[in-house]
Structures are given as structure tokens and as C-alpha cells.
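All protein chains but one are shown in place.
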Amino acid sequence: MTPLTAFNLCALALFCMGLYGVLARKNLIAMLIGVELMLNAASLNALAWGRYGLVDPAHAAVSGQILVLFIIGLAAAEAAIALAIILAVHRHRHSVDVDDLDTLEG
Amino acid sequence: MVLDTPTLTRLALAALAAPLCAFAIAGLALRSRPRAAAALVIASGALTALATLAILALADAPIQQVWTWLRVGDTDLGFGVLLDPRSRLMGAVVGVITLLVQIYSTGYMAHDPGRTRFFALLALFEWAMLGFAYAPDLLQAFIFWELVGLASFFLIGFWYDRPEAIAAAKKAFIMTRVGDVAMLIGLVLLFALAGTLDIRESLDRLHSLLQGHGITSLQVEVAAALLFVGVVGKSAQFPLHTWLPDAMAGPTPVSALLHSATMVAAGVFLFARFEELFLLAPLTRSAALLLTAFTALLAALLASVQVDIKRVWAWSSISQLGTMLAGLAAGGLSSGLFHLTTHAAFKALLFLSAGALIHHYGTQDLRALGRAGARRDRLTMLGLLVGAAALAGIPGFAGFASKEAVLTAVHDVPGRAAATGFALLVIGAGFTAYYVGRVAFLLLRPTAAEPHEPTPPDAHGHPPTTAMSASILTLTLITLALAFAGPLVASLLGQPLPELALAHAVPGIAAVALGLAVAVFDFGRKSSAPPLFERVPALHGLLLRGFYVDAIYQRVFVGAARLCARALHFAETRLLDPAADGLARLTLAMGEGTARGQSGQLQRYIGVAALLLACVALWLGFAE
Amino acid sequence: MSAVTLILMVIALLGALVAVSVRDIVHAIFGLAGALLALAALFTTLGSPLVGAMEVLIYVGGISVAMIFAVMLSPHVGRDLRETPARRLGAALIASLLFAGAALAVLSGPAVPDTPEAAGAFDPALVGHALLGDWLLAFEVLSVVLLLAIMGAVIIATREPPAPADAAPAAEEARP
Partner (left out) sequence: MTALAPELAAAGSAIACFAASMARGPGVPRLTARVGVLGALVTLAAALLALTARAEPLAGVYVVDALSQFLKLGIASGVLVAALAATDSTSLRPSARGDLPTLIHLGALGMMLLSSAVELVTLYVALELSAYALYVLAALHRDQRMGSEGGARYLLFGAAASATTVFGITMLMGHTGTTQLTHLGTAPPPAALLGLALFLSGLLFKLAVFPFHAWAPDAYEAAPHPAATLIGTASKVAAIGILVRVLMAVGHSQLLVHLLLLASVASMTVGNLGALLQRNVKRLLGWSAIAHGGYALIGLVVASERGRAAALFYAVVYVVIGAGPFLVVTALGAGGRNPDRADLQGLARRSPLLAALLLVGMFGLAGIPPTPGFAGKWFLFVAAVERGAFWLVLVAAVNATISLYYYLQLIRDAWTGEVSPDAPPIVLTPSMRLAAVLVLAATALLGAFPGPVWDLAALAAGGSLPQ
């Protein structure tokens, strides 16, 4: 196994664990943790490709890092909005359990 | 005199534009002025009737004029008119009958608060049907076909505060939709096979493609069969027939229109329009012949036991539509369309006169109508009897010539299927005569009140207005005149009516005579002073007075008929109705299931999406 | 691949496992933070110290802490996360199916040639140039996104001012 493949598989495992968190957790914050793991899996993948794989390192390795920087920036923005909405839900429901979000049905 | 092409095209456009404009203006601008709306709609109807009659009488070669609207690749999309003998005949039938029904409605609907809406919808109905009759391409035909369905949906459910009207409208919509879906598939298949939307060109191409082995005969059979399913739905043939009797929940003028020139006639006209396609599909044609002949018999049997006058006519429509379609399936284009024409006149007449009685006496029960003194409405009864005679196929009346033409056409087709169909049709004709006689006797010679008195007549009835009487009288005259229109229709369509040989005609006439005779024995006997009754025993005394004959008749003939009718009724209420309901309910239940799956199960949905992605990944992983 | 890299990967995966499986939400956030720290170290070994530093600053220092705050700000919610086994099993099944399929696809593809490290590529100055060169637009848009996020978070998180007269009480709950 080349290092690149190892990194790819590690990223994939992280992604799937994040997905598991999103699917299995009832708590909205815990679901958000899963999403963050998925995003970080993408970051790891991008950097691994940038370090080992890409054909044109001078340009493309940078594009891996750039992508990760953008992911981090966007994740921060997303987390801010998500946490604000979760707090708003909590104000009404006194709960952050996804199963309790049952006002909208049918 | 023959008009030139531009004039005829303009006439056709005017005939189409008038009802549409009337619908739009009456529906949008005249909502609070019912009299103006009625006047406008009738004026447009008169214009359309005149234009369609002129097109019928003053045209020569087929005309096709299409204005392209959009062009995608090689396929043109446009609006146009096709004026060939078939559409000219159909258009005139639609124009004239609709006008008469509209005039009649001014009296019948005079006290209904929603009559503006009613007249607007009548105009819409006429426009849709005329657009269908004149449609030169598959898509336009389908669109107007759907509009016909839509307009009848609104008209059947016109009294939207009556649950049975809503239910009937829904039933009609859903059941015809079953046929429509099949038909749409058939049309798309036809388009895919022939590569053009133009109806006549597609039929030509189909013919040459079939000969050049560009397509298989199976493909043609499938397309024809799918179209026929559409016909079955629209023309209320077995097994998609149950919506039509329920459609009685609409106002009577609507029934008159629905059963004669529009809606159900659309199915028959579709068959006639695609006659060339059906000629290329012998299997479908035989099946269609058998099915429609069977429907003709079945509906006639059921009509024999109804006490609601509108239901009798409803079942009789199904039966007569079966007869027309059998004629068309036998290749008798002119006999089928001739029967369509005569039927349009006499069925409209029957419904309008029945409506006049209902309007006057406030009941739809035959026995109650008879006891209430229906026979005193002389003009109405005259119209009803002329229509009844035509329906029964009494020689000298309109229905006789056309029905015999159909029977002969079917008889002339070789093969066992046609022979069976012929037999079914003949028996059906006998029962038709029987129930027509029964209605006539119940109205003319009321029996004493039965212990379970049906709903008492409504004291607030209104005698027929002048407009209603005028319509009925006009239709009576038309019906009488149409008895001699056979050769005209035949020469118009370019296909002579089959020769009326004695050998073919005898079974038909005999069946009618037998049916009438049985009706006379069954319903004419108990009356106190029977002038008919005295003449009949002089002819058939022996047969009538014999107790056993009567019993045998009761048991075998009527009993069997009743049994059959009951069995069929059972099959209908317990099997077909639930099946139709079930289909509708299944669709709705699936909708409910889909919506239920939604209940806050965010993760379930993310899970489904992820699962599908996992399948993609697995597939890709293994594919390599 | 060095042993350090391998150990860091294991730490990241273990941290992630803690983050998605423990029952205490605060422990889960600590697990996430651990995984993120390990990832930041991994990023550095991959020649991107700048990104590693950003990861620590923004993710560990920002997002994780914000999550802790959110937990603390929702006093009615216990820290206990309890999921039914069926739910966990279903989620695990889907996640592992995806992993199996994607791993197969990754392993079955043509081997990507292992290029040696290109020393100049990882100079942070290059990243800076790229950000203000090809990705200038994205960079500017990111600033708009951050502005939007601040605005959105403020709007949504602020408590509603007392309802003015025109807010009909009937509209308070759209559905019973």
C-alpha cells in the first residue's frame, strides 16, 4: 500500500465515521460533530493528494491546500449558523433531540 | 355550391373561436349577469352551428391547415384544422346538438343560481369537442380529448354541494383517466413508429412502413389496442362503463350533451379517426368487435330493470355506443358514423324530453312520472315516443336504418368473432326494443299506486318553457328526418352503406318485434282500458293468455333477464366498482404513504441517500 | 510512511470514534478536538504547516469551543446521549457499506504514481499568491460568506423582541 492509498483510506474511514455520527446521533450538536468529521476527512484527502499524487505539484499541490483553507473557513461559518439555529430550536423545544423536530409533518 | 379553402378554414376557426370567447367572457366578465351570459353562449352556439353546417354541406376535398407554433428538430408543433368528411360530420353533429341543448337549458336551468357558470362550461365543452373533431395532429387531438374530459368533470360535478355529484364527477374523471393513460401511451407509440404528429400522414406512413417491414404488425396491434383502451374509457364500454350511469348526477341538459354529441361520442370518433390504423390491426379489431357487441347486450339487459328514467337512457347509451363501435370495428365506417349521427339526435331528444318531465313533475321515477300524468305533456311525450321509436329500431324511424346498417356490416365480416358479435348485437337489439316499450308503457299507462310509493312528485315543478319545447320539437323533426339521411352520410364518407338484404335484416327486425311484444305483454296488460291491449291479443291471443307461457316467460325470459341483470349488477357493484375505487384508493394511499414517510425522519432520509451512494460505490468498486 | 504518521492516523480515528459513539456530549466534543489535533499534526507532516495551524486555530480553538458553549447554553438538555441499538446498527450498516464500496473503488483504480515531495510547493507564500491570484474571487466570496454567517447567527440567535401589536396571537402556532 502506498502512503497515498493509506491516507485515502484513512480519510474515507473518517468520512464514514462522520456519516455514522450524522445518522446515529439524536442530539443535533452530536450530528454536527459528525458533519465536522466528514469535512475534515475531505481536508485530509485533499492534502494527501496534494502531497503525493498530483501530476503538477507546483500548481495542484497548492490547490489542495487552498481547498482545505476554504473548507475550514466555510466550516466555521456553517458551525456558527448551525449552532445559532440549534439554540433557537432549544428555546422553543427545550430539547435538541432531532426526533423532537416533529412540528413539520406530512 | 362549394366554398373555397380559405373560406372554409376561416369558418372552422370561427366555429372554434366563438365558444371559447363565449366561455371566457361569460366566465370572467358576466358572473353576475346570467341572462347576458346565456344569450352570449347561445349566440356563439348558433354561430358555431351555422359554421359547422356550412362546412358540412359546402366542402369538397379534404382540407388541412396547420399554423406552426414551435419547431423542435423535425417535429412541428402547431394548431390547425383538418376538414375531411369524418370531422365535418362530427363537427356538424356537435354544433347542432349543443345549440339545441343550450337553448333548452335556458328553461331547465332558469332557477339555478349557478347558471352563468353552467353556460360558460357548456361553451367550454363545445369548444373542446369541436377542437377534438377538427384536430389534425395527435397532440392537438389528445389535448382537446383531455379538455373534453375536464369540461365533463366540471359539468357532472356542477352541483358541487351534492356529495353524489362530486363522487360521480371524480369517478368519471378517474375511470376515463385509466383509458386516457393507455391512449396517451398509444399516441406516443404511434408518434414513435410513424415519426410524425400529423394524423393522416402517420396513418399513411404506418401503412407503407408495415408493407416495407419497417415495423412489425405486433407494434401496430399494440398501438391500436392502447388507443382502443382510450375509446373504452371515454365511450363507457365494458369494463370501464360504470361511470356513465353515475354521471346522471349532473343536470339533465349535461346528460343530454354528454350522451349524444360530446364526451362518449369522442371515443367513437377517435375510433373512426383512426379507422385506417384499426384496419391494419385485425386482432385488435376482432377483440374490439366482440367486446363492444358484448357491452351492447349487457347494457341493454341492465337498462331493462331500471326505474329511474335517466338511468334507463344512460344504460341505453352504453348499449348504443357498443353498437356503433361494433360497426366501426367491422370496418363499416359509414354505418358506424351514421349510427353515431342518428343516436346523437334521438338520444339528445330522449334526454331533453325526460328532462322536461323531470322538470315538471320533480321525480325521475318512471312509475311516479306515469302516475303523475306525464302523458298529458303532449309535445314532450311526442318527442319522447319518436326518440323511443328510433332507439327501438322500429322501421321507418332513424335508429332502424342505422342499426340495420351496423348489423349488416358486422354480418358481412367473415369469421367466428363477427358471427358471435352479430348474435350478441341482435339479442341486444331485442332487449332494447323491450325496455323502450317498457318505458313507453310505464309512462303512458300508469299502474295503480304500489304499496311502497316512490318519492312523491315535487309540487313545485315547472311545465316546460317555450325554449324547452322548441328544442324538443326541433330535435323531433331532426330525428324523423335523419331516417332518410343514410345515403347522404354514405356518399359524404365515400363508403356506401351495406346492402340491406332480407336475410340479414330478418334477425334484427324479428328481435325488435319480439322485444316489443314482450314489453307489451309485460307492461301493457294490467291496465284497465287498453286500446293497444285489445289489438295485440287479436294477434297473439293464444300465446298471451296461456298461463304457462306467461310463467315461462316470467321465469325464463324476464327472470333470466332479471337474473342476468342482477348478476351483472352484482358483478358491477361488488367487483367492478370496488376495483375502480380500489385503484383510486391505492393511488391515494401511496400518496399518503409517501407523505407519512416524511414525518420528521431526517436521518432516515439522509440514510436512504447515503445507502444509494454506498450502492453506487459498491457497483463502481466491483465493476472494475 | 513513517511510524509517526501511522500513530497520528490511529489517534485521529480513535478520536473520531469517541466523538461519534460516547454517551456524554462533552466527551464527544473532546474526542472531536483530539481527532482534530491529530489531523492538524498530520497536515503538518503532509507539508502544510500553514493549514495545520489554521486547523488548530479555527477548528480546535473556534468550532469545538463554540460547541461546548452551545452545550452549556442549553441547560434543559442533559449531556447524556442515548441511542437505540437499532438506530446505531442501521447507521453502522450504511456507513460501513459506503466504506466498503468506496475502499474497493479506491483500491481497484489504477495505481497513482507516487511523486516525490516537491519542496517549493509547500511554501506558505505560494499559497498566499494563489489565494490572491487564481482564487481571488473565491477568497472574496468567502469573506461575504463569513459576513453572512455572522449576520445570520446574530439574527437567529437573538431572542425575539416582545411581539408588537400586529403579530396576531393566532399565528403563533401555525399547526396545532
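Here the chain labels run A, B and C in written order, and each chain numbers its own residues starting at 1.
Here is the rule we go by: a contact is a pair of C-beta atoms (placed from the backbone, for glycine too) under 8 Å apart; a residue touches a chain by one contact, two chains touch by 3 or more.
Worth saying up front: this structure is predicted, and the values here are computed from it rather than measured.
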Completion exercise
Omitted chain touches shown chains A, B, C
Problem - Residue touching the undisplayed chain, where the options are B:66, B:110 or B:185 - result: B:185
Problem - Candidate in contact with the missing chain, chosen from A:10, A:24 or A:71 - result: A:71
Completion exercise
chain B residues touching the chain left out here are 28, 70, 72-73, 75, 77, 117, 143, 150, 153-154, 160, 173, 177, 180-181, 184-185, 188-189, 191-192, 587-588, 590-595, 598, 600, 602, 605-606, 608-609, 612-613, 616-617, 619-621, 623-624
Practice task
For the chain that got dropped from the picture, name the residues of chain C it touches.
Solution key: 101-102, 105-106, 108-110, 112, 134-138, 141-142, 144-145, 148-149, 151-152, 155-156, 160-161, 163-164, 166-168, 170-175
Fill in the blank from the handout: Where chain A meets the chain that is not shown, the residues are 8, 11, 15, 18-19, 22, 28, 31-32, 34-35, 38-39, 41-42, 45-46, 48-49, 53-56, 60, 63-64, 66-67, 70-71, 74, 77-78, 81-82, 85-86, 88-89, 91-93, 98, 101, 103-104, 106
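Here, only the chains that are shown with their structure count from here on.
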Practice task
Measure off the straight-line distance from the CA centroid of chain A to the CA centroid of chain B, and report it in whole Å.
Solution key: 64
Practice task
Two or more other chains in contact with one residue: find those residues in chain A.
Solution key: 19, 23-24
Problem - Two or more partner chains touched - positions in chain C - result: 87, 90-91, 94-95, 98, 102-103, 107
Practice task
Would you pull the chain A residues touching chain C in the complex into a rising list?
Solution key: 2-10, 12-14, 16-21, 23-27, 29-30, 32-34, 36-37, 40, 43-44, 47-48, 50-55, 57-58, 61-66, 68-70, 72-81, 83-88, 90-91, 94-97, 103
Practice task
Spell out the residues on chain C that touch chain A in their complex, using ranges where they run on.
Solution key: 1, 5-6, 9, 12-13, 16-17, 19-20, 25, 28-29, 32, 35-36, 39, 42-43, 46-48, 50-51, 54-55, 58-59, 62-63, 66-67, 69-71, 73-74, 76-77, 81-83, 87-88, 90-92, 94-96, 98-99, 102-103, 106-107, 111-112, 114-115, 117-118, 120-122, 126-127, 130-131, 135, 138, 142, 145-146, 148-150, 152-157, 159, 175
Exercise for the section: Would you tell me which residues of chain A are touching chain B in their complex? Expected result: 19, 22-24, 98-99, 101-102, 104-106
